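Of the protein chains in this complex, one is absent; all others appear in place.
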Amino acid sequence: MALEDQVPVVAGVHMIALYICAVIAVYAALRVITERNSMRKLPFLNVVSFAVTGIIALLLPHPLTIAAAAAYFVGSTLESNAIASTWAGGLKRP
Amino acid sequence: MTAELYTPEFVIGLLVLFAGTIAAAFPRPKNYLTQLINLEIPGWGLLLVMLHYNEALALFTFAAVSVLSTYIFVRVMQKKEGIG
Amino acid sequence: MWGQYNVGLLIVMISGVIGFVALAIETDDLHRLLLLDLVEITTLGVIALLGTDLAEALVLPGLTVGIAELLALSQIYITKERLKERPVKGLNIEVIQMADAPMIISVFLVVYGLLLSGFTGGGVAGLGLVFYFMSRGYKENLNMLEMASGISWAIWIFAFFVFMFLPQYWFIALMGAAVGIVLKVTVKMSLVGTMWGDHRD
Partner (left out) sequence: MNDIVMIASVILILTGMTAAIFNRDPFDKLISLSVLIAGVFPFIVERGFLDVAIAIALIAPLSTIFTLMVCRRVQV
């Protein structure tokens, strides 16, 4: 919490990082919906979830936002892993 | 309560609710899986509308219950189609 | 005229009418079961537009009744179509079966649900147990679950009597009722994950 006293949240370094995250999220979302192959969409989906994790972590000056960002990161990674693994056919049953 | 104020959550939530309702009522490749996936779109729209009115507990319970109902539908569809 | 409540009510009502029309012209039973969930979502939207604490108090019983109705109708459907004995397997991918992620997420959801208490906590904790049972193919002992359900019922009745006869200890009664309903809902929801007979072995 000591960092907030020194760096104002309304302008400065925080805002540039936030804007970069927003632009990356929009660009990756457009790449996701314009891609034809279903497997090539998954890396851009990961990029979307990384950018949204950055937005969540930088949006509010509150110590619990880092926990929310970590939870979203874990959840989205698990989801895209499950989609990719199911698309590839899953484990071979013995 | 923020009266008479169109926040972006409210407008987008109503839009998503309406479009998702049409998509789930008349799914285009008409099978069960398409309708089940389309059914989640109005759920997220309703969640945005609830967010506009700051109904945190209702939002939370709705998310948990909708996932449980998805699980029930999945079990019924597996029994029906004999998948797995 | 074009206030927030009017516009919202108009759009949600049109959505509900679309859902009911689709329900009326549908003939397949499982499609109808899916459309019932759609109608439930739009009618919950009508309640949510009230926007006060009354809406929050009305949405929770609606969700309770909705999940119970859905469970009963799906059981009736399975029994009617004679699909009860057909074997079903779980999901066979390594992020579910070979990793620790389901264990950690289930433990987190159960602990968080016990902290929340009430119907919400019961739903969240039950969801964690359903996910764990689904991912591991656990062979359950139904007698244990029935005993837990009976104990939660006893706690609830005890809290009710404390409310009736010793109202100065209301805090203990409140906590007892919350813990009892958490156990009850959790047990019922985790029965959802196990009762339809996996025949996994």
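Letters A, B and C mark the chains in the order given here, with residues in each chain numbered from 1 onward.
Note that in this section a contact is a pair of C-beta atoms (placed from the backbone, for glycine too) under 8 Å apart; a residue touches a chain by one contact, two chains touch by 3 or more.
Quick caveat: nothing in here was measured; it's all calculated off a predicted structure.
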So which shown chains sit in contact with the chain we cannot see? A, B, C
Just the residue numbers, please: which parts of chain B touch the chain that's not shown? 8-9, 12, 16, 19-20, 23, 28-29, 32-34, 36-38, 40-41, 44, 47-48, 51, 54, 56, 59-60, 63-64, 66-67, 70-71, 74, 77-78, 81, 83-84
Using the document's contact rule, name the residues of chain C that touch the chain not shown here. 90-93, 96, 105, 108-109, 112, 124, 127, 131, 134
On chain A, residues whose C-beta touches the chain left out of the figure: 15, 18-19, 22-23, 25-26, 29-30, 32-33, 38, 41-42, 45, 48-49, 52, 55-56, 59-60, 62, 64-65, 67-68, 71-72, 74-76, 78-80, 82-83, 86-87, 89-90
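Here is the rule we go by: only the chains that are shown with their structure count from here on.
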So what's the Cα centroid distance for chain B and chain C, whole Å? 15
Averaging only over C-alpha atoms, locate the centres of chain A and chain C and give their separation in whole Å. 29
Residue positions on chain B within touch of chain C in the complex are 1, 3-6, 10, 14, 17-18, 21-22, 24-26, 32, 35-36, 39, 42-43, 46, 49-50, 53, 55, 57-58, 60-62, 64-65, 67-69, 71-73, 75-80, 82, 84
Mind listing the chain C positions that touch chain B in their complex? 3-4, 7-8, 11-12, 14-15, 18-19, 21-22, 30-31, 33-35, 37-38, 41-42, 44-45, 48-49, 51-52, 55-56, 59-60, 63, 66-67, 70-71, 74, 77-78, 81, 83-84, 86, 88-90, 119-120, 123-124, 126-127, 130, 134, 189, 192-193, 196
